[in-house]
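The complex appears here without one of its protein chains, the remainder shown in place.
Read from first to last, the chains carry the letters A and B; within each, the first residue is number 1.
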Amino acid sequence: MTTTAKPPPTERPTATPRAKARPGDRIFSRSAQVAGILILIILAGVAAFLVREALPTFSADPSEIDGGEGFFSYVWPLVFGTLAAAVIALIVATPLALGIALFISHYAPRRLAQGLGYIVDLLAAIPSVVFGLWGIQWLAPQVQPAWSWLADNLGFIPLFTGPASATGRTMMTAGLVLAVMILPIITAISREVFLQTPTLHEEAALALGATRWEMIRVAVIPFGRPGIISGIMLGLGRALGETMAVAMVLSTGGFTWSMVTSGNNTIAAEIALDFPESSGLKTNTLIAAGLVLFAITLAVNMFARWIVSRRSEFSGAN
Amino acid sequence: MSVATKPPATPAAPSSLAHNQLPRYTTQVVLVLSIAAGAGLSALFGGFSPVSFAVLSVLVFGVVNTTLAGIVEGRRKAVDKLVTTFVYTAFGIALVPLISVIWSVLDNGAERFSIDFLTTSMRNVTGLNDQQALEGAAPFIGGAYHAILGTFLITGLATIISVPIGLLTSIYLVEYGRGRLARSITFFVDVMTGIPSIVAGLFAAALFAVLFGVGTRNGFAGAVALSVLMIPVVVRSSEEMLRIVPNELREAAYALGVPKWRTIVRVVVPTAISGIASGVTLAIARVVGETAPLIVTAGFTSSINSDPFSDWMMSLPAYVYSQAMRPLSGSSPEPSFDRAWAAALTLILIVMLLNLVARLIARLFAPKTGR
């Protein structure tokens, strides 16, 4: 480095304003730009068409909406169901995912670690409809006794009010399937940040006589916290928007607090189940519900990105 | 850092380094004993079952190992061992769904998976055929050829739409992008990654309803929906690959008097092509299994339709869904379930094949070092 002001290597060259533009350069850069702008147009189109198709819902007479009491009372049980399924999935998946990530990054023998990481990534490659099929035909019968037990012994808690569904096709089961589906997402992101922990920090902790867990607690976890949080958020975004697993596994119905009986539904599953046969105002209502879902996932994803960007500003690594 | 600054009080005996240590084989011994205890306890409480055996073994191991360490080696070591047990257990638990999913797909799917299944459609197959087949009076018929064809057509179209847009956008972001436009494209690509797949399907459905009339469903609408999901993935992965092309290569080309666009086309993209290609393949693998957007855009059919621009088109995921949720014969659904599993197996094979191809591409087309 002999120059004082050489910019960081991430900087990319640009055409200078003074350079005479060659036709080839102009055509090529313009078409690249057009492709980028096209993406903005597509997204604007998504928003515009969805809003346009959703609007009739809000101007329609409340009694014509499904349920007969307007859009809001139609959509809130669905929002509840969406959140409930996602929360169950997060509660199950988060500790497991962190455990797996730590196992791969700090516990497993080095030669095994990469292969194990690949195996967990395999879970992410399995299509959701296969998880749905697995959930309804294999998992639901397996876990049904557990829900019965919960209903019998903890039935006084509203969440576990009996009688438990005999098929096992409940919110709890749907949440479990979702947990399996978001497990690889949270694992992959946490594993990455755990592996990035500066060796110096780890060795500093070990040199002070820390056990492996203490080293992880003082060096690895604090360093990886923003990554963990954003991984959880991305997993949450996926769980909120996931359609097929819930549509197939859950035996849908009206709102109920109980997670171990049939009933409840999520926005995504409601759309998948009803849209193909819908017409008229019902179509508009479903699209409006889709907008609500989009808004929720957007908020969650933005929050995740915000945490990540805050961290990168902090570390100065742009 | 209270944990590390205060060493445990150790007597100043010369052998203090080995003081308060359990022998190294302790863990193995406890493990073997716990497995035995788990088996015994499991048999004791309401009959032996693999689940209770595994749960009880882990519980016994965790308690014994931690307590032992707590008594002999102190609290810190006990916590360390407890966490270690948890971490190993978490990994073990994660293997359960993975193995069970793959095993059920292989086991159930193999039943009906055959050349016949891959080459016939569901046209004129009814619940009656299934009932007769179950009674042994007729062969099992009905396959997924129309769905496989639909999946290839729809995914292929989506790829044709997404790859040029995605690749050019990533080139714009890496090589040209400056200022507001580039920042907003980056931001909205992020937004696009978070679109739930069903919402992408609704968009395509709404778009085609406005353009071609309410209720329009065809393969092309499905491809548009999949493109909305695929474009951001292609942009992200290609952008990453283009960014790691060393700047020195661009400078070397400029110094030879090569215009910028030729530098990009002839030097930058070829250098990154293996990464880009494998990223695209992974993006295809991701959307090939998408179900929800296709249900609301391409619809269902039991016949072969090779024209993505008109009429409903079946896809593999939609086939799995319809066979599993709406069996042909309500009273004897098993043949339909078998078909669903066989189609799931086909789908997983396609996805795994694509993943394998992505890895191969990454390896084969990577810039060679020649040593």
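Some observations on this one:
Note that a contact is a pair of C-beta atoms (placed from the backbone, for glycine too) under 8 Å apart; a residue touches a chain by one contact, two chains touch by 3 or more.
Throughout what follows, contacts and distances are computed from a predicted model.
The unshown chain of the complex is recorded in UniProt as "Phosphate ABC transporter ATP-binding protein", chosen from "Aspartyl/glutamyl-tRNA(Asn/Gln) amidotransferase subunit B", "Hydantoinase B/oxoprolinase family protein", "Cytochrome bc1 complex cytochrome c subunit" or "Phosphate ABC transporter ATP-binding protein". Screening B:T263, B:T291 or B:T346 against the full complex identifies B:T263 as the residue touching the chain left out. Summary of contacts with the chain left out: across B:F53, B:Y88, B:F188 or B:Y254, the touching residue is B:Y254. In the full complex, chain B contacts the hidden chain through residues 178, 246, 248-259, 262-263, 266-267, 270-271, 273, 367-371.
By definition in this document, only the chains that are shown with their structure count from here on.
Averaged Cα coordinates give chain A a centre that lies 13 Å from the centre of chain B.
Those residues of chain B that touch chain A in the shared complex are 1, 3-5, 7, 76-77, 79-80, 83-84, 86-91, 93-95, 97-98, 100-101, 104-105, 108, 164-169, 171-178, 181-182, 184-185, 188-200, 202-203, 205-207, 209-210, 214-215, 228, 231, 235, 243, 247, 250-251, 254, 259-262, 264-265, 285-286, 288-292, 295-296, 299-300, 317, 320-321, 324-325, 337, 340-341, 344, 347-348, 351-352, 355.
Listed in rising order, the residues of chain A touching chain B in the complex are 9-10, 12-15, 22, 24-25, 27-29, 31-40, 42-43, 45-46, 49-50, 52-53, 95-100, 102-104, 107-108, 116, 119-120, 122-123, 125-134, 136-139, 180, 183, 187, 205, 208-214, 216-218, 237, 240-244, 247-248, 268, 271-272, 275-276, 279, 283, 286-287, 290-291, 293-294, 297-298, 300-302, 305.
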